[in-house]
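A selection of the complex's chains, in situ.
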C-alpha cells in the first residue's frame, strides 16, 4: 500500500506551507499509538522565517528544523527533554548566518541543536588553505531544505518518515544532494535517521560529514559516563590531555573548562553497527546513538562541561572523519570521495532512555559489543586511521 | 496602575505583527495630547521585511526600526525633520547586510539613521587582530529585535515606552541582551532612551558602545556650532587636524571634505549628566543630546560636512569609548567589562529645538554646565583617558 504523503515544502512547485498539522485521528488511523505532526513558522529576531516540524507519537516528541538543514532541535520522552540549553536561544534562520564571520566561526551564532549535520563539502574546524576557505562545520546545517515531505504508512504501526532534501550546489564547485529521512515508529521510544548523500556532478568530489549530536541535562551530569565498544581514544589536541585518564566520565559544570575533544574508533557488531551511549550517574537516564561503523568510521567525543550558562553539553559525533580541517583529514587518509552519481548512506538510531530498565537494556546491548574489545588510549593525537578500512 | 501593553514582536511566541496601529482615541485616553502608534512592514529591494514603528504625539514624531536594532530612523517636530539624507535611501534589512564585506565596512551599506547603536561586542573601526575580526561598528545595529512591546501609561500624560530586546549571542563568544527603551511623553518636544545591556554569560565580557547620533539639514549648515561643556578635544587622526582651530563650528557642504573626527570629553553637572547641542547659525534650530558621563565617558564628534549628495551630516556620539578598533581601546584603558549577570545602563535624552526660545533655553542650560569649565584642545590624538574615571 502506498504511503500517505504530504508535501510541506517544494522548490519545484514553489510551495512552503507556513502552518500545517495533521493527526492520526484526522487520517482515520485508529487503533495504533496516536500521533500528530505539526509545522510552524517562527517569527521575530533572527529566527524570522525559520520553520519547525514536530512529530508527537505516544510518549515521544521530536522537533526538526527544515530551514536549518533538517537538523533536530530537540526530542523528548514523556517529560524528559533531550537536547541542551545553548546560549543561542533562538532558531536562527540561515539568512542571518554568515559562516565566514568571526574568522570562520559564524556557525556558532546558530548552534543549539540536539543534532546538526556538519558537512558535506567539508565538516571540520576552519582553515584557509591557499584559495580554499573552510568555515566551521560546513554549510549543510545552514541550508534550508528544498523539499520536505511527510510520509505515513497506512499500515500499523503507521511509520512516519519526515523527508528533507538539502542541496549544496555551486557552479564549478559542488553538486551535492542529501536526501534526509527521520523515521518515527509510533509507540517507539527512539527514532532513526537514514540519509543519502548523492554526488550529482560528473566529477568525483571529496565529502566529509559529522552528525554532531549534542546532549545536556538531565542525562549529562557529574558522574555521567559514555559507554561503547571503544577501541581507540586519543586526545584531539593538547587541551584534551589533562582529562585523558577520565575520558569516559563527565564532570559537573566546571568553570573555565571550555571543552575537550577525543578522536575515537569503535568496534562494530556482526551487523556492522555499533552503539554508544551517554548515561547519567545513577543509570536512570540515557541517550544512545547506534550507527554503522563502515559508514562513519570516525567518532568524536566532545566534552563541553563548562558552566550551565555557557552550554553544559557533550557531543556524541559519528562521522566520516574527525573535525580537523579538511586538508589535515586528507593528509591523514581519512577524506572520503564520492564518484560521479555515487551516493553515501548514513544511518543512525537515537534511543531515549528514561528509566533504569531502559538504561540496563541499552548497557547490556553495548556490553555484548564490548565483549573481547580492548580500548587503546593514546597519549597523543592520532592522525592516521588505526583500524584498517 | 498597570501600563497598557501591546506586543508587536516576540520570538518566544513566534509573533511578528506586519501592520498594526493604535491611537489614544481608540484607547479612550482623552484629555491629554493625542497620539498614535503605527507599525508597518516595508517591501521591495533590500528593505524587504524591514519594520518601522512610528510614534506621533502632538507636535512630535519618532520612527524606530525594530529590524535594525531599534535604531531611530528619524524624528520631527512640527514640520522640521531631524535626521539626515544618506545616499542609502532604503531601510536595508539585515538579511542583505554582510558586515565583513568591503574589508569590514559592510555596515556602510545600511547606514542612514538619526541614531544607530554601535556595539556591544565591539564598536569601532574595523581591524583583524590575530584570529579576532572586528567589523565596523559592531553587530547590534544590524540585529532584528527579538521582542518589541509598546507600553502606555494609563495615567496622563500617558507616557509611551517602546521596548525592544536585542540579542547578541554566539556559542563560546558572547551572550549579550540589550533591553532598549524609547520613551515619548505626549506633549514633550523630545524623547529619551533608557537601555540596559546585560551579560548573560558566566564569564566577564568586554563591551563597547557608541550611540551614533546623526543630524544633517536643516540644523546643520554653514556656521552651525556644537556646544557643550567640553573639557578635552583631540583630533581622532591626522585627517582631523586641519580644522582643529574651528572644531566646534561647521562648514557648509564642502567638496572633498570627507570627514573629520574629534575625540572629546565633557564635564557633567551635579546630577552626573551633560548636554551637548548642535545649533544652526541663527540659533533658531537645534538638537541636543543629554547623557550620563559616567555611563558614556567618551564623546566622538563626527563632522562629515561633505557635499549634500554624499551625506552632509554630523555625529554627536556619546560612547563607552572612541571608535578606534577594540585592541586600541583596550590598550588605551578605555575598554569596559561586564561581569557575569551584570548590566550597564545607557540613558539619553534627545531634544528637538525649532525656535529661538527653545534654542536659548538649551544654550542657557549648557551655559551653566560650562561655568568654570575650560577646554583643552590637543594637537595630537589622545589615546589615554584624560579625566579620571
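Each chain gets a letter, A and B, in the order it is written, and its residues are counted from 1.
Just so we're on the same page, a residue touches a chain if its C-beta (ideal position, glycine included) is under 8 Å from a C-beta of that chain, and two chains touch if they have at least 3 such contacts.
Computed from a predicted model, the values in this text were never measured in an experiment.
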Note = Of the identical subunits, 2 are placed here; the whole assembly in this file totals 3
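Note that only the chains that are shown with their structure count from here on.
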Of all residues in chain A, those that touch chain B in their complex = 40-48, 86-90, 95-96, 98, 100-103, 105, 108-109, 111-112, 255, 258, 306-311
Request  = In the complex, go through chain B and note every residue touching chain A.
outcome  = 9-11, 14-16, 49, 94-95, 98-100, 131-133, 135, 143-148, 167, 169-173, 175, 200-203, 340
